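Here the structure is laid out as structure tokens; the discussion comes afterwards.
The other protein chains are all here in position, but one chain of the complex has been omitted.
For chain A:
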Amino acid sequence: MFVARSIAADHKDLIHDVSYDFHGRRMATCSSDQSVKVWDKSENGEWHCTASWKTHSGSVWRVTWAHPEFGQVLASCSFDRTAAVWEEIVGESNDKQRGQSHWIKRTTLVDSRTSVTDVKFAPKHMGLMLTTCSADGVVRIYEAPDVMNLSQWSLQHEISCKLSCSCISWNPSSSRAHPPMIAVGSDDSNVTYGGKVQIYEYNENTRKYAKAETLMTVTDAVHDIAFAPNLGRSFHVLAIATKDVRIFKLVPMRKESTSTGPTKFEVQIVAQFDNHNSQVWRVSWNITSTLLASSGDDGCVRLWKANYMDNWKCTGILKGDGSPLTGSSGQPTAMSTVVGSSVQTSQSVLNGTSAGRIGKRTPFAPPLRQLTSSKIYQHPAYY
């Protein structure tokens, strides 16, 4: 792993969230300076800020992109108790010439009476749906019935979770066998209140979300939660950031055909890591869920990976070196350290062993590097 470049985001205050769009060509940043910025990646890989505007009257906690099928749409949530939906419109020609784009507010969702702590779009097969959760313990699911008119959002569901909510995650599975499912985490630190992760499932018959499961073993404050891409499996994998990193497997139990209640799950813990020493604040999967990243109080981002025997190990650490750059972007030191010490993050997991058997830079190669001829076919094989 190496730092390919650094981008001066130029926010006036702390950045709280950065979010890639679906194709990785755009990103959005949000900050305590109450603004959101949108960045576009140019042909040569450089990032340019193409829009920056004040979105809320408080810290903006999270920013997220809708699937591009719905156009260029962002949602943000804030300490100011609101969430907002933004759409990019193809602007005036002189805007384009200046490399700027124009975002307009389509709606403000004002139902929460407290800080809106997370905002997520539902998986695209459910249509254009937006979910928020807030410190007052309510998860709200909104829908834009007409995808061409994003100024109309109707509040479809309100789920009362009783505990202050910090994070939500949709199960991305689009399989017919899996009804829509959302996991909610609470950062209430009172362990006597029981499980801090609740899972709700949509019921076709009642047209409501009903609680399917509470992870009773997670009693400490939960700060982030993430379902893994499903990969066509029958079970679900859920990562949780609490006082440690935990990975759970939710295996749906066979349902009686007459039963109309929510699915029951067998909850298995797959892995649990306390390497961050204290609180873990974010967990997130890569596209194919082969890597889980987590960020914690040790100031590090840790990468976790399973080998083909499903053993999970920490394979890489990203660590602040205490020397924040103030300058502009640095160029990648590509192709360096081929067998140096800073490689092998992804590589070291074949059998659960971690990286770096060659810790030093000594050549891995045979001592002599004379290349005079390629004589692979020099001697005929005898067969």
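The definition used in the following text is that a residue touches a chain if its C-beta (ideal position, glycine included) is under 8 Å from a C-beta of that chain, and two chains touch if they have at least 3 such contacts; residues count from 1.
Heads up, the rule we're going with is that contacts and distances are computed from a predicted model.
This figure omits one chain of the complex; the name its UniProt record holds, of "Nuclear pore complex protein Nup85", "Translation initiation factor eIF2B subunit epsilon", "Large ribosomal subunit protein uL16m" or "Thioredoxin domain-containing protein 17", is "Nuclear pore complex protein Nup85".
Within the full complex, the residue among A:S19, A:S189, A:T214 or A:Q272 touching the omitted chain is A:S19. In the complete assembly, the contact with the undisplayed chain comes from A:S323, out of A:S154, A:T192, A:N205 or A:S323.
Within the set A:F79, A:F121 or A:W170, the residue that contacts the chain not displayed is A:F79. Although one chain is not shown, part of chain A still touches it, namely residues 1-11, 13-20, 22-25, 27, 29, 32, 47, 58-59, 67-72, 79, 90, 115, 124-125, 135, 148, 174, 223, 229, 231-232, 279, 281-282, 284-288, 290, 293, 295-297, 299-303, 307-309, 313-326, 332, 334-339, 341-359, 362-379, 381-383.
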